[in-house]
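Excluded from the complex is one protein chain; the other protein chains are retained at their positions.
Should a chain be cited, it is by its letter among A and B, assigned in written order, with residues numbered from 1 in that chain.
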Amino acid sequence: MSPIPLRRARKSRVVARAAAAMAVAIGLAACSSAAPATQERTGIILGRAMDVTTLDISRSLCDTCQIYNAAVYESLLHATPEGELEPLLAEKWEANADNTQFTFTLRADAVFSDGSPVEAKDVVWSWERLKNLAGSPSYFMAGITKVEAPDARTVVATSELPNSAFFNIVSAGYTGIINSDVAAENGATADANAASSDQAEQWFLSNSAGSGQYVLDSYAEGSQLVLKANDKYWGEKPNFTDVTIKEVTDSSAQLQQLQQGDIDVAMQLSFDALGQIENAPNLTTEVVPSPNFVYIALSPGKAGGEALQDPRVREAVRKAIDYTSVIDATVAGNGEKQATGVPNGFEGTEGLPLPEYDPEGAKALLAEAGHGGGLTLQAVFPTFTIYGVNFATMMQSIQQSLGGVGIQLDLQPLEYQAWADRLGEGIPVTAVYFAPDHPDSIQYFQYFGLIEGSVWAERAGVPVNPQQQQLAVAALSQTGAERTASYTELAKLMYNDAIILPVVNPQYLLASSADVTGNNLDITRNLDLTRIKFNAG
Amino acid sequence: MTLAAAPTGTPAVGPDGPGGTPPGASVPVRLRLRRFRTPSIVLGAAVVALWVLVIAFAGVIAPYDPYAVAGPRLSPPSGEFLLGTDTLGRDVLSRVLHGARLSLPIALATISIAALVGCVIGAVAGFYGGIVDSVLMRLADITMAFPSILLAMAVAAALGPGLTNSFLAIVVVWWPIYARLIRGQILSIKEREYVMSARAIGMSRLTTLRKHVLPHAMTPVLVSATMDLGMIIILVASLSFLGLGALPPSPEWGAMITEGSANFYQWWIAAGPGLAMVTIVLAVNFLGDSLRDVLNVRTRVR
Partner (left out) sequence: MIRFVAKRLALMPLLLWGIVTIAFLLSHAVADNPLASIVGERNLGNPDIVRAATERWGLDKSLPEQYFLYIANLLQGDMGTSFRTKAPVGSDLADRLPATLELAAMALVFAIVIGTLLGVLAARMRGRIVDSVVRVLALLGSSLPVFWVGLIFLFIFYASLGVAAGPGRLSARVIPPPDATGFYTVDALLAGDWPLFVDAFGHLLMPALIMSLALLGTVIRIVRSQMLEEQGSDYARTARAKGMTRGQVLNRHVLRNAITPVITIVGVSVGLLIMGAVLIETIFSWNGIGTYAVESSRALDFPAITGVCLVGGCIFLVANLVTDIAYAVVDPRVRLS
C-alpha cells in the first residue's frame, strides 16, 4: 500500500464542490416533501384510474364518465340510493296505459351554465343526438321512435314497443341534457347522420354545456380532470368550489397517496389495503354492498367452446369453482356469491339458488358428459383490476380449482381493447364485469338473457330462447308484482342456461380522509357529489 | 452512418480488436486461460454457475410447487416461507427459483439469435459492400433510430403477449448492433495481409470469409453479447412488467414484479424476483466487463 499523500484534502476540491451541489439538491427535495398543503379545503381530490376515452356525454360509457356526466349535466329524473325515482330536470312524468308514450314536464327554473333556460327542445336534441351518434351509450334510446316538444316545458317520447323501464332508464347520467344551442354552435348535431357529421367530440374535451352543479375546468388525459362550481347553478349550492379527479392508476398508489394526504378519496382500493388503514386516525373507511359483479362467461356456440354445448359441462364448470377461495384471493373475502347475471337485491332475484362448490358433483357431471378424462378450455380475459378484483389473480385461482376436477384452463390475458375485439370472434371462456346503468333489472336480461338483441346471446353464439323473449317483452308492458314475477322467471331461466356464471359480487371499500363525510357508491352516478362533503369546521 | 463519430473518437471497435494477435498464433492453452483468472471473472462466473445449478435443480431445491397454493395468501417472509407468499398463497421463493428457468434461457436464446442474425447480415454487408451494404445498413440505421423499447412494444402488441413474442420482438430490435459490429470488423480485417494473400492464392470469397475473417471478428461479438445478456434479461422482464411478456401463471420475474407493484405493501412479492434479477445481471455484467478488459476489446459505448 502506498502512503496516503498529504495533499489529499486539497486535491478533492472538484469532488467536494460537486458533492455540495448534490447535498443541496437532496436537501431541497427533503424540504419539498415536508411542505404542508396550505390551501383551504374547499376543493376535493378524488384518486382513481380514469377510464375516460371521451367527455362527450352522448358518446361516453365508463365509470368515471358516470361521475362527470352527473356532475356537469343533469338527467330528467334521479334515482335515489333506494332505487326510487325523484324529480331532477323534470318535475312530473307519466306514461300512457300500454307504456309506449312517456310525457315529462320540465321544471321552469332550471338553467344551463351560460344562464339560458333548460327547455324541451334541448331534451329532444340531446336524446336524438344520443341515438343518432351511434356511440357507446346509444342503446339507452333503443326502441324510441320519436321525441317531441309540444311546448317549451313538455317532452313526449314514443317507444315502438311497451317499455315500462323507460323512466328508470332516463335516470342514467348518459341521458343528461346538453345545451343544444351552444353545442350546435361548436359542431354538434342531432341529425339522422350525426354519426358521421357531428364534429364536436374534441370541443367537449375542453368544454361542457350542461345544467349541473359543476362545469368542466380542464382535462389533461392521463393526469387529471378538474371541475369547478357552476356559479349559475339553479338549485342547491354545490358542496365544493372545485372537484379534481386525479389519475392514480392502481390500488397501491391510491393507498400511498391517501395516506400521504395527496388525495382525499381513494376510489379503487383493494381489500388487501384495508388492513393498512382501518385504524388510521386520519382516515375513514367503510365497507358497503355494491350492485357490481364479476362473472365468467361461457360461449358454447363459438370456436373452442364446443365441449360447453352440453349443459352438464357448463353446470360442471359452475360447480368446479371454489367460490370461497376465489372471493378470498380477490377481495380478501369481502364479497358475496351471486346466482346469475342479476345482482343480489335487484327485482327478480329473490329465491334464486346460489352456486355451490361441489368438485365431486362436477366430476360426476363431466364423466356423464363423456369428459371423464379431462377437458381443456381456452380462457381469454382482460388484464385489469376492477371493483378491487384483479382479473389475473381471479383467473389463476379459478384455473386452480377447475384443475382439481380435470378441466384445464389455458389463460391468455389481453389488454382491454385487444380482448374486446377478440370477444367479437368469440372466446370459449372469458371474464367480465358489470355495473348497472340505472336501477331497473331489465338491463340485465337485455344484456345477458337469450333474447333478441342481447349482447351475450350473440357473443356466446346461442340461439334466442322464445320463452325468455316472450317473458322480456311481457315484463316491459307490466308493472308492479306482475313484472317482478316475470323478472324472477327470466332470472331462473338464465340461471339454468349457465352461460353467465357470476364469480363474486364484491363489496365496495369507501376510503377517504377523516374530514370527509357522505362518501358513497351510487348506482347512476358512481360517486354522488351532492352527498359527499367536508366536515364543517 | 448515424454514429459516425464513435464516443472515443476512434471507430467503435478498434482495428486491433482481438488483442492484436493474429488467429492461430500458438500460445499454450494454460497460459491463455490464466489471464481469465481475475477475481471479478471468477466471482461473476461463480454466481452464474450458481444460477445454472438452480436452473438445473429448481425442482429439487424449491420448497414448494411454484404453481400451487402453499399457504395463507400474502404471508410475510418467515421460516416456513422464506420469501413470503403471493396473492394466491404461492411460495415466492419457489417461484423465483423456477423463474430462473425462464429468464436465463430466454435471454440466452434471444442474444444468440440476435447475434447470429446480426452477424450474418453484417458479414454479408461488409463483405459484398456496394448496394447490398447500403440497403442493409440503412435498414440497421432505421431499426436503431427506433427507440428499442417502443419497437419491442409495437412488435409485442402486434403479435400479442407471450414470452415467444417478446423474444422475437427483442431479436428484431437487437440484430443491428451485431450487424454493425461485425461489418466494422470485416471492413478492417478485409484489408489485412493474411486475408489479401488468402484471396491471392485463389481462395473463394466465402471461404476466406469463413476461414479467416469471421473467426477473427468473433471475439468482440462474444464480449458484446456477454455484456448485452444482462440488458436482455432486464428487457425481457420489462416487457413482462408492461404486460407484453409472460402469461400467468408462469413465474417470470418481471410478471411477478408487476404483481408485487399491485400489492405494494406486501413488498416481499416484488423483492424476491427483483433481487434475483439483480444478482444474475450483476454477475453477467461483471463477466462481460472483465472479459472486455482482459481481451482488450473496445466495444461500443452503450
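In the analysis below, contacts are C-beta pairs under 8 Å (C-beta built on N, C-alpha and C of every residue); 3 or more make two chains touch, one makes a residue touch a chain.
This is a predicted model, so every value here is computed, not measured.
Trainee: Just name the one of A:150, A:275, A:424 or A:466 that touches the chain not displayed here.
Mentor: With A:150, A:275, A:424 or A:466 as choices, the missing chain is touched by A:424.
Trainee: For a quick check of understanding: of A:181, A:310, A:458 or A:515, which residue touches the chain that isn't displayed?
Mentor: A:458
Trainee: Going by the contact rule already stated, which one of A:221, A:368 or A:482 would touch the omitted chain in the full complex?
Mentor: Per the contact definition at the top, the residue touching the missing chain is A:221.
Trainee: Specify the residue from the set B:45, B:82, B:113 or B:153 that touches the hidden chain.
Mentor: Reading the full complex, the residue touching the unseen chain is B:153.
Trainee: So that we can see where the missing chain sits, which residues of chain B does it touch?
Mentor: Per the touch rule, chain B residues meeting the hidden chain are 2-9, 138-139, 141-151, 153-155, 157-158, 160, 230-231, 234, 237-238, 241-243, 254, 257, 260-261, 264-265, 267, 270-271, 274, 277-278, 281-282, 285-286, 289, 301-302.
Trainee: To test your reading of the contact rule: which positions on chain A touch the chain that is missing from view?
Mentor: 5, 7, 10-11, 13-15, 18-19, 21-22, 25-26, 28-33, 35, 37, 39, 43, 45, 53-54, 61, 134-136, 138-139, 195-196, 201-202, 205, 220-223, 246-249, 253, 256-257, 259-263, 415-424, 455, 458-459
As a working rule, only the chains that are shown with their structure count from here on.
Trainee: I'd like to verify one number: the distance from the centre of chain A to the centre of chain B, where each centre is the average of its C-alpha atoms, in whole angstrom.
Mentor: Between these chains, centre-to-centre, one finds 44 Å.
Trainee: Can you name the residues of chain A that touch chain B in the complex?
Mentor: These residues of chain A touch chain B: 250-253, 255-256, 270, 272-273, 276, 325, 328-329, 383, 385, 390, 392-393, 395-397, 399-400, 411-415, 418.
Trainee: Using the touch definition up top, name the residues of chain B that touch chain A in the complex.
Mentor: Residues in contact with chain A: 67-69, 73-74, 87-89, 157, 160-161, 243, 247-249, 259, 261-266.
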